[in-house]
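A protein chain is absent from this complex, but the other protein chains hold their places.
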Amino acid sequence: MTNYIIRRFIVAVAILFASIIGVSLLIHVVPGDPVIMMIAQNSNPSPEQIENMRKALGLDRPVWEQTVIYLGKVLSGDLGRSIFGSQSVAMLLFDRLPNTLALAAAAMVIATGIGLPLGFFAAYRQGTWIDSVLMVGAVLGVSIPQFWLGLILLLFFSLTLEWLPVASGDYRSLLLPAVTLGVTYSAIIARMTRSAMIEVFTEDFIRTARAKGLPEALVLRRHALKPSLIAVVTIIAVVFGYLMGGAVVVENVFAWNGIGRIALESINRRDYPMIQGFILVFATVIVLISILIDLAYAWLDPRITYR
Amino acid sequence: MAADTVRPILSIRDLRVTFQGGLGLAAAVDGVSCELQRGETLAVVGESGCGKSVTALSILRLIPSPPGRIAGGAIEFDGRDLLALAPEELYAVRGNAISMIFQEPMTSLNPVLSIGTQLTEGLIFHKRLGIREARERTVEMLRLVQIPDPEARLAQYAHQLSGGMRQRVMIAMALACEPRVLIADEPTTALDVTIQRQILDLMVELKERLGTAIILITHDLGVVAEMADRVAVMYAGKIIEQAPVDGLFDHPRHPYTRGLMAALPRLDRLSASGEEGRLNEMPGLVPSIYAMPPGCAFAPRCPFATSQCHAEEPAFEELSPGHYAACWEAGRLP
Amino acid sequence: MTAARPAAGAPLLEVRDLAMHFPVRRGLLQRTVGHVRAVDGISFALAEGETLGLVGESGCGKSTVGGLILRLLEPTAGSVLVRGRDIAHLGRGELKPFRREVQMVFQDPYASLDPRQSAGAMVAEPFAIHSLAARGEIRDQVARLFDRVGLRREHMQRYPHEFSGGQRQRLSIARALALNPRLIVADEPVSALDVSIQAQVINLMTTLQRELGLAYLFISHDIAVIGHISQRIAVMYLGKLVEIAPRATLLAGPLHPYTEMLLNAVPIPNPRLKRKHQRAVASEVPSPLNPPTGCRFHTRCPLAEARCRSAEPVLREVRPRHHVACHLR
Amino acid sequence: DTIIYARPQDADSLDAHKVSTTISFQVMQQVYNTLFSLDDKGGIHPGMAEKWQVSDDGLTYRFTMRDGVMCHDGSTFDAAAAKWNFDRVTSPETASPNGSSYGEVASTAVEGKDLIVTLKAAYSPLPAFLGGVLSIMMCPSAIQGEDVTAVGTGPWKYVSWDRNNELVLERNEGYKNVHPLIKNPGAPYMKRLVFKTIPEGPARMAALRSGEATFAEPSLADAAELKNDPEYKVYTAPLSGQQAYVAFAHKIPPFDDPRARRAVGYAIDRNACVDIGFQGLVEASACPIAPGLVGHDGAKCEEWGTTYDPDKAKEILAELGYGLDKPLKAIFSVSQLQGWDECHVIIQQQLKEVGIEAEIETRQFAAWVDHMSKVNDMTEGTPTIWTMGMSGVDPDYLVFLWQRPGYANQGIEDATLDGMLREQRALTGEARTAKLLDIQRFLLENGYEIPLFSPGWFWLSASKSNVDGFIQIQVAMPLFNDVQIKE
Partner (left out) sequence: MAATAPPYDPTNVAAEELPRTRWWRRTARNRSIWLGGVLIAVLAIVALLAPVLAPYDPTKLAAGKRLSPPSWEHAFGTDEFGRDIFSRVIHGTQLTLYVGVVAVGIGLLAGAAIGIGAGYAGGWVQAVLMRGVDFLYTFPDILIALGLVAFLGPSLTNAMVAVGISVVPYYARVTYSVVLVERNKPYFEAATAIGAGWPRLVVRHLLPNIVPPLIVVATLGFSAAVLSAAALSFLGLGAQPPAPEWGKMLADGRNYIARAPWILVFPGLAIVVTVLGFNILGDGIRDVLDPRQRREVR
């Protein structure tokens, strides 16, 4: 097992490196450069001054050279400093990462908290009108734009009910963004759960459990839930990355201070070190999550062993 | 043994089970009646799809619903009608007074729960044992079904056991609460002869020790011959012949039963003669339950069928003491 | 027919020292942590028009032998010769004609049929692949095959789930017959069927053999069925052949303790013959991942001696045409 | 006693030499001061410096520092501190985007209370720039290595900063005001000033309505509504110095022809943009130089340039061979910004009415600049019309825009224009104003630039009506010294 985890980590690191190199090359071919953005709003330098700024930031070197320099720095643990205001990339990202992770985790909890029971219930009542209503609900869930749901919730809770502040930045205001994100993904999870459960319901071992005299509720909870979770976990793994991506929108709506906002801003103004740092952190989270998910598999399904 | 003097432990009367399929409503079991005495082994044989499993599942009300429905009849266990029980009462019967072993040992155990969990939960639920006591009792059961190193097995999962061991675990699970009736639905079909032999031996031994009555569903006439006291032959949702085992093998009265016996490749005869030949096959197939013929369901395949057979359903009659059959021509068969 | 031109005197099928060790891969990097010795060095031959029964416990490697003969698997060692020609060296182009000579009826009649293909399409597929018939004629050919295996022509529109078990098995046989093969590897063709259907299928297979001169490698764990259909019987245990002999010889006088055990275990459908057999001790088949040393059967053998634990017996001809691998015989 | 100012973005840094975004300056303007200050006519008044003298050749400036300017850490802001600012911002290592506002500095020196700056070329806008936010001066103690601690001389002191969330300032109790537009002579009335980042417009509005924010930038949609609501006040940065305009890839036919460019000018009704796109909250402006800056003269600009006259546009286009039945197909290259988006749609519609089918192509700003740099250099291809805006405390930005190569290569390769742009830098007073008018006349008559409106970005804010004393100066900088909230 330890062996397996170590090997997974090696592959993970390889993917991270590939991502960094990929993103470094990509951002340099993308039109626009940070110097233009630095001077975009108020200053009006001469062409020579612009050249000087490029040189000072090392942007005059060939792309591959910049990439190699960056990789060297990353290996020595230095993620560099933002081109805009020169704050430390690592400090900022690691400071904000917990917020995004908290949001993603809370959203995931809500998504599974809503999606799992609903999918479970729809499966149990398969083919009835309840099932149909839940399916339409799922479609609504994925079709509602996150910013829209987010704003509606925000306006309702902060203006109409005056229960929550618009932007407190603390954990009180985790609820709404998490709900907003969670709703979309709960719909997907509900559908996956439903189909997984329906398959499990037809399994022989469910009949065995019933034949044993266990009450129906216990049969479902103990015997049907865990096997269907395996399929659900797969979809959770896939969804998590999109959820992290979706966090960008929701962080903006709720002024939630996560890395998603940094990402959007940095990309908009070509803050290369910041983008690279973001990708590094984002990719690390994604890769770690997939490792975690694989371990969750082994925990859920004893037939799966890693050695 | 005088069957009518002792009150049967289980009696099924006129059971009718229907399925709502894409092609309409169909009766998978259509008027089955039979009785099971204490300590007796009743074998149920019949072609695939004739309703053996559905009958067995009906006893514990395990018919998947929808699409299935128990549409009529009564199942009395120890004087109580199982079909009228409230859910809680039913749970108390299932796995406790009546338990069941299924055909597929591979899929009938939950792959993600440990053997121990699955074995103890019945005991904890029915006998209100503590976890420790339940484990002790379970270990004892596993020892009884000859599983080596039972303590260690409790922590294992189904996939870590071989097919034979899984089936033994199923048996241990079924017997844990010392049921008075054991329904075994093709318990050895999926197993090899050598393993099958072990399982059958085990069932005989357990029956002797615990006095359990067994309903043994199988289509292997060899198994029937070795295990059963009495045999019921089913065809297309009905029991068409029922007799003590010797009587049935000596003198089958229904043409279908005869066909079945003849179709069997028999090692005992082969090894004696050493010559090969065609097996006696019955032409045709079991009718689809969605398109039952009028009259005797076997008539279209029956070499002895008369016009009466095609028009009228034969009655289930006692032809000799304890030997019943449903055939217009039973008396005239060679 | 270009491939596999008959070499003079060569048997239809010859298997020499065939072995298949499945690597057991684990983990993400899929490293090999061991081998399942599913088939571990077996040899036998099969003549034109003959039926060889292959019997043995579940997991002993029967299906693997079948797969190797059809080259669905690449053997670890040994060779399979069809009419004297080693199929291991067939290139892409030569494989197709070979497939026309050797066909397989798969173990599970339901699972081996594509659930989304109609019966007609399924049986027509070999014609299309091998361009055996013009487009317009395929339907006729398929219809003729349906007649031959006792299916009705209307059945061509049905999907596998709409057939009974026996009909599905007929369908598999029809598909195998489409290519007009000389040898059919029948992997447990009747073990999923009940007796009356089983009789129908076995009769069908014998009829076809008589009419078309087919040879069968008939795989089963039911020795009664094997005994009925085969001319010779081979007994497998844990990837090894332990005994091979003509049917009557083997049934009348099995030499290997395992064969004996197998025969003993078969329930006899005669209640008066309830035998007083000794209670079998619950013994488990050892894992092919880690087979016992010496004679592989020694862990379960009532007669095992010290040498059985250390030395591996070889298959010897102890009586005419009766081979057995046991130190004690 | 706390002012909360809700904005869509957070400052990048408080290092005045490293960033030049409006959003950063809005904070720095509170913490730091400039050497001079500007009034609403562009007049230059004392700031941290009392006065300046310039040599006749315009190359040497002597700035006399005011006494008793105290940094927040207790040190005095003297000529040496000012020199430190000059040196750091103009050093190539700093890579400062703001270095250009200091001109081409050759050397600096301190003489008692005086800072002496020698330039390589005459640069008359220098004092004006030193009164603008681009030339904000930090106390030298603000910079320790790579870290910035925002030590300044301004009315507010730095307290804490949770990036992207809130930046907290408290009043500088000892502050003495000299800015002509600020009435409060001493420290601000309010105790704390908090800049809060709330990216989404409706969320900012919610914060304003719920009282969570004292000031917020509303969306245009909301601003129009608030304006009619007596409970709220809407502020529109009258001195922004911002100017939005339409221009062309002027080497690609037919827009290499002044007539074609002017035809576009006649087709555009800048008032429609203002009324519909901006809900009447900005002013139409016909000059390349923004209102409030030296050289802006609305009447003259209208005379030289184009005003809405679709018939005239059609006429010219017909001359050039285009018409409603044979439309001129062009690309309208823009980048996204609120109000502008609406304006673009309106312009597109107006162009269509005279026979120009312009397809809107939106790009992210950075990509837009890159794209325009290429298109502006092309001599053939799809005719391209585009919009942009410029701001400043001094019209000198015309050099940056129109001298070749110019920002995003829009510079015109014309010796006369280059000469005029260079000359205005050496002139002062009336002479400079006249030169600036000449430059604008050139741009307008040739149809190089079609001015639209002012202001255009970071210009809108709102508060409840019980808030008093909020002003916005050049470059849309807010000032909070006079702010008071009535209970």
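The chains carry the letters A, B, C and D, assigned in the order they are written, with residues numbered from 1 in each.
Convention: a contact is a pair of C-beta atoms (placed from the backbone, for glycine too) under 8 Å apart; a residue touches a chain by one contact, two chains touch by 3 or more.
Being a predicted model, the structure only gives us computed values, none of them experimental.
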item	value
Hidden partner chain, touching residue among C:43, C:79 or C:118	C:118
Hidden partner chain, residues of chain C it touches	67, 70, 72, 95-96, 99-100, 103-104, 106-108, 111-118, 120, 125-126, 129-130, 152, 154-155, 157-159, 161-162, 167, 172, 175-176, 178-179
Residues of chain A in contact with the chain not shown	11, 14-16, 18-19, 22-23, 26-27, 29-31, 126-127, 135-136, 138-140, 142-148, 151-152, 155, 187-188, 191, 194-195, 198-199, 202, 234, 237-238, 241-242, 245, 248-249, 263-264, 267, 275, 279, 282-283, 286-287, 290
Contact set of chain D toward the excluded chain (per top definition)	200-202, 205, 219-222, 225, 276, 336, 338, 341-342, 344-346, 348-349, 359-364, 367-368
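Heads up, the rule we're going with is that only the chains that are shown with their structure count from here on.
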item	value
Separation of mean Cα positions, chain D and chain B [Å, integer]	90
Residues of chain D touching at least two other chains	none
Residues of chain A engaged with two or more neighbouring chains	none
Residue ranges of chain B in contact with chain C within the complex	47-49, 145-148, 162-165, 168, 191-198, 200-202, 205, 219-226, 228, 245-246, 249, 259-261, 263-268, 270-271, 274, 276, 278-282, 285-286
Parts of chain A lying in touch with chain D, wherever the complex brings them together	30-47, 49, 52-53, 55-57, 81-82, 84-88, 92, 95-96, 147, 150-151, 154-155, 158-159, 162, 165-167, 169, 252-255, 257, 261-262, 265, 268-270
Chain B-facing residues of chain C, complex	57-58, 164-167, 193-200, 202-203, 206, 221-225, 227-229, 247-248, 251-252, 261-274, 277, 279-282, 284-285
